[in-house]
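Inspection log for the structure reproduced underneath, given as structure tokens.
What you see is the complex with one protein chain gone and the rest in place.
Moving on, here comes chain A:
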Amino acid sequence: MATSSSSTGVDKLKNKLRALVVDDNRMIRLYMVSLLKKANVEAEVAEDGKAAVNCFLQGKTYDIILMDKDMPQMDGVQATRILREMGVKTKIVGVTSHSTEEEKREFLEAGLDDFFVKPLTSPQLIELLKDVGNK
């Protein structure tokens, strides 16, 4: 479990958190991993929802999952639903270009903890990680 220092920067978080980035777009994965590394978070990537579910089936654990919605093989809504059915309690944050209320509701109802429209920014990530650290 990480604790945040009095600094506002997540680079000051003392213990390394682990994140899983789930997105089919390699450019977005590269961006998200760099954003997380800058915040001293260890990041792994999955190219779609199925790969994300497989990570948990292999027994891997994470402090936070950043999940895209539209992906081949298995989308973010389905993957989130399956992970919750598997009993995964990890914070799952939807990060997607989709922003209509209906799309957002569908994703949230699948079991998301939070939702952001791409691109996830550094200040948004800082807030998310503080919450994870405080859990």
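Heads up, the rule we're going with is that a residue touches a chain if its C-beta (ideal position, glycine included) is under 8 Å from a C-beta of that chain, and two chains touch if they have at least 3 such contacts; residues count from 1.
Quick note on the criterion: contacts and distances are computed from a predicted model.
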{"item": "Among \"Proteasome subunit beta\", \"Abscisic acid receptor PYL9\", \"Cyclin N-terminal domain-containing protein\" or \"Histidine-containing phosphotransfer protein\", the UniProt name of the subunit that does not appear here", "value": "\"Histidine-containing phosphotransfer protein\""}
{"item": "Selected residue (touches chain absent from view) among A:A19, A:L35 or A:L112", "value": "A:L35"}
{"item": "Chain A residues that touch the omitted chain in the full complex", "value": "25-28, 30-31, 34-35, 37-38, 70, 96-98, 118-119, 121-122"}
